[in-house]
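The other protein chains are all here in position, but one chain of the complex has been omitted.
The first chain written gets the first letter, and so on, giving A, B and C; residue counts start at 1 in each chain.
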Amino acid sequence: VRARELGIAPGVLPTGEKNDITDVAGVRVGHVTLIEGNDIRTGATAILPHDGNLYQSPVPAAVFVGNGYGKLAGISQIAELGEIETPIVLTNTLSVDRAMSAIIDWTLDQPGNERVRSVNAVVGETNDSGLNNIRKRVLTPDMIREAITSASTGPVQEGAVGAGTGTIAFGWKGGIGSSSRHLPENLGGHTIGVLVQSNFGGILQVDGAPVGERLGQYYLKDEVASDKADGSIMIVIATDAPLSSRNLERLSKRAIAGLARTGASMTNGSGDYVVAFSTYRQTDPAAAQTENDNMSPLFQATIEATEEAIYNSLFMAETVDGFDVSTQSPRRVEALPLDKVKEITGAN
Amino acid sequence: VRARELGIAPGVLPTGEKNDITDVAGVRVGHVTLIEGNDIRTGATAILPHDGNLYQSPVPAAVFVGNGYGKLAGISQIAELGEIETPIVLTNTLSVDRAMSAIIDWTLDQPGNERVRSVNAVVGETNDSGLNNIRKRVLTPDMIREAITSASTGPVQEGAVGAGTGTIAFGWKGGIGSSSRHLPENLGGHTIGVLVQSNFGGILQVDGAPVGERLGQYYLKDEVASDKADGSIMIVIATDAPLSSRNLERLSKRAIAGLARTGASMTNGSGDYVVAFSTYRQTDPAAAQTENDNMSPLFQATIEATEEAIYNSLFMAETVDGFDVSTQSPRRVEALPLDKVKEITGAN
Amino acid sequence: VRARELGIAPGVLPTGEKNDITDVAGVRVGHVTLIEGNDIRTGATAILPHDGNLYQSPVPAAVFVGNGYGKLAGISQIAELGEIETPIVLTNTLSVDRAMSAIIDWTLDQPGNERVRSVNAVVGETNDSGLNNIRKRVLTPDMIREAITSASTGPVQEGAVGAGTGTIAFGWKGGIGSSSRHLPENLGGHTIGVLVQSNFGGILQVDGAPVGERLGQYYLKDEVASDKADGSIMIVIATDAPLSSRNLERLSKRAIAGLARTGASMTNGSGDYVVAFSTYRQTDPAAAQTENDNMSPLFQATIEATEEAIYNSLFMAETVDGFDVSTQSPRRVEALPLDKVKEITGAN
Partner (left out) sequence: VRARELGIAPGVLPTGEKNDITDVAGVRVGHVTLIEGNDIRTGATAILPHDGNLYQSPVPAAVFVGNGYGKLAGISQIAELGEIETPIVLTNTLSVDRAMSAIIDWTLDQPGNERVRSVNAVVGETNDSGLNNIRKRVLTPDMIREAITSASTGPVQEGAVGAGTGTIAFGWKGGIGSSSRHLPENLGGHTIGVLVQSNFGGILQVDGAPVGERLGQYYLKDEVASDKADGSIMIVIATDAPLSSRNLERLSKRAIAGLARTGASMTNGSGDYVVAFSTYRQTDPAAAQTENDNMSPLFQATIEATEEAIYNSLFMAETVDGFDVSTQSPRRVEALPLDKVKEITGAN
């Protein structure tokens, strides 16, 4: 079940209709999931800002790096031009090259792109080697292309799927999660949608409740360095608010606040990245850009939707058996025990 | 009372002896508080990294800007050289020039600085115009110099004092707060101390408990834009860990996670700044710099100490009557009702 | 004489009418020059983006830091909000506080600003202690205010005047210089104006000619560390092109290329800052923002105008006798010998 079905409703703002990133009109999400034998548990997830020619109609965009132990591709061109011109693909750490290949080939193949000579592929990743034999590098560009071509307008599949197939968060099974907020008309009437690939550690809090401590599973529990909280999170934010790339960067910074509220430890080994884009050129091209003074409700919406998307990634994930590369042995990662979470949060 | 006396103990790591920034050996803090008539409620707070000649023995340092609607002086030279060469002074928004004057004059006057021709004064601020007639600009460089010259090794005075005399947080009286964490020997044995000047808004959570929502006082409560959560926070981090300026910058980013956990909305109008420095050249000059791989416990300590320092700034502040510049009328800002907080958090 | 009168005409684009920053409509420049006794040679220069209420009508703006050994005030708020809300004042290193005081007080005093509670003063500086007894701190806020209130639409006074009264560049007398470029209509028809305060070292090239080497005066000439090239440059760029703050930041980066072409060594001790703003909201508020693809001619214009402004700062400066703080003795800094420059450059 999703967090909200258990009464977990972070923040004060209303959600969008589906309570996921596809509440932002035009945004599409696709997954490819690869499960093979006892040791392959991986995949890819594609987010498409709109269904037109993305290269010819790029979207205003920005990136914020919470902690940069990661391989996000495309980062400097987004910063320079303030735009994204391709799908955004999430996958595992050692498949970034393959996802770039998929994006480049797909882009060159789109009608109207016959003379395109330069493609800034945007690929994020987290490391699923706790459940996936990542060194085998079995994901191919063709598989990843399926995530792009199968993308649809929702609802988003969550949990151990796509790029979240083999990820781990707070010691439990993580994965893909999503959530949204829809601002009232007097605050602009816009929608913020967030999708996460959760794969990090810390001391889990659920809407403030100390779930990690109560369940005895958290970073530094035994005050030994071996108790790693490393890992990463990729956060993608979509909005139809007419934001400049500068204000999209500011927006993306706020996702880190949502992350912080779940108890993330933001360790050295974590790659915490936020990619934000706006679809307004497709949905309302004549809109005047949102002024600085009107950004605050969008910031609050981002914090709330990010927090809830992370809970959804945990709540929707089921127990997975896989292979741990560091120990070279089988490993089971349990789903978060929702009955106990319910008890601890006092949700009803 | 301080948060911990009410049983509020964020995180999992032990505090330092005094549980404030002066637990980092050599660090000194001084306040000057200015209360005049019905409308002046302001002051300044100085943090001195060590008691030697700061200009001749600068400390490794870094700054992180959470949201840059603020006037932090000294920022680009700290980034370029990775050092701070003066006291750090916090004050109100329209007194940054005066605090710079105080720092420049004090530095030129120190024995050994007779040929000094350049001083990079570091001054942070938040806007206390909700209780202080800030436009009168009554703080003088001489007054602010008192904060520097009176600085001592603690314990730190908290609440409505110094630069926190007129500040407001989450709609209640904010101010100066401090906290520390001392890492066990197997995690390095170092100390992290944090001092904050709290003056921001959002939806207050106390160690996860929804205090703001329960007390009916929070950002966007009535979903109207007039309900401003603007404001700012200055966060100063001291440590004796032998950190490079790059790792101090990473450390300073983590303070924002502590801020986020208190429910900050990080609005457009907020100036959220973190200044971090290390005293290791004074206490252990031959120490090898901490490696990236050993940073995570220091990050966790920073998150925890920042969160607790913010609670202390609220818990230690008393109700203040002053003058609201925006309405040009008297205003009372209540202290956080600790009995109710205790009830809501279930602390005992 | 100005560089162009000697046939020095860097680049390929035409200048504006006056060939200075006031070719950008509405931009005003004012100086205050302070010469006292044998040891005070300093001043301040104010640049006002337009003659309306700057606080109520801020201009899109950006800052780029070439080398950050400097004290530029206002930097983080410009980055966050993409705007400047005050005059820009240049002065000496130890008078930044005084210039902030002048800007704050002047802003609070403007009609319409009666409720203003926050002012982000923008102050740049270079260190004139080679000719000026900077430690005396004799410039007052009232004097600096004169630079603001006396600002006019040009032509700009250049050389040893205002903030350039005591500066030194490449071992000769530097100071204030300005230049502009006006793009042909098919490249947008916009104007770029640049003003510099030159106070740095290196190996002077004039439009490519090795003036520094030929005259035997340059950085590392004797390959000894004592031959310091330290110093700084403040560069202010104005344009009427309708640029976003992101593209203004990109524009400001190009000024460093103009600086490089003069032979600057960009040493450790240099504070090389660029502040760029656009006046389009005043002159053409309905203009669509310039697209990335149309930025290149503006970049070229910026490089050329910066290079020429630096030459003007040298060519227009006369020999000055003052006081060197580092040696505590009188010092004469010669004007650049223009006859020899003419010979070396082979101009006309």
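Note that a contact is a pair of C-beta atoms (placed from the backbone, for glycine too) under 8 Å apart; a residue touches a chain by one contact, two chains touch by 3 or more.
Since the structure is predicted, the reported quantities are computational estimates derived from the model, not experimental observations.
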item: Chain not shown, its touching partners among those shown; value: A, B, C
item: Given A:Lys71, A:Arg246 or A:Arg261, the one touching the chain that is not displayed; value: A:Lys71
item: Sole contact to the chain not displayed, among C:Leu215, C:Ala257 or C:Ala287; value: C:Ala257
item: Selected residue (touches chain absent from view) among B:Leu81, B:Leu139, B:Leu251 or B:Ala301; value: B:Leu81
item: For subunit C, residues in touch with the removed chain; value: 11-13, 66-67, 184, 186-187, 203, 205, 207-210, 213, 218-221, 223-225, 228-230, 250, 253-254, 256-261, 264-269, 292-297, 299-300, 303
item: On subunit B, residues whose C-beta touches the chain left out of the figure; value: 80-83, 244-246, 250, 292
item: Hidden partner interface residues of subunit A, rising order; value: 65, 67-77, 79-81, 93-94, 96-98, 100-101, 104-105, 108, 115-121, 127, 129, 134-135, 137, 271, 273, 325-326, 328
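In the analysis below, only the chains that are shown with their structure count from here on.
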item: Chain copies touching (subunit A, subunit B) - same or different residues, decided at half shared; value: same
item: Distance between the centres, which are taken as Cα means, of subunit C and subunit A, whole angstrom; value: 45
item: Separation of subunit A from subunit B, taking each centre as the mean of its C-alpha atoms, in whole Å; value: 32
item: Multi-chain contact sites of subunit A, meaning residues that touch two or more partners; value: 250, 292
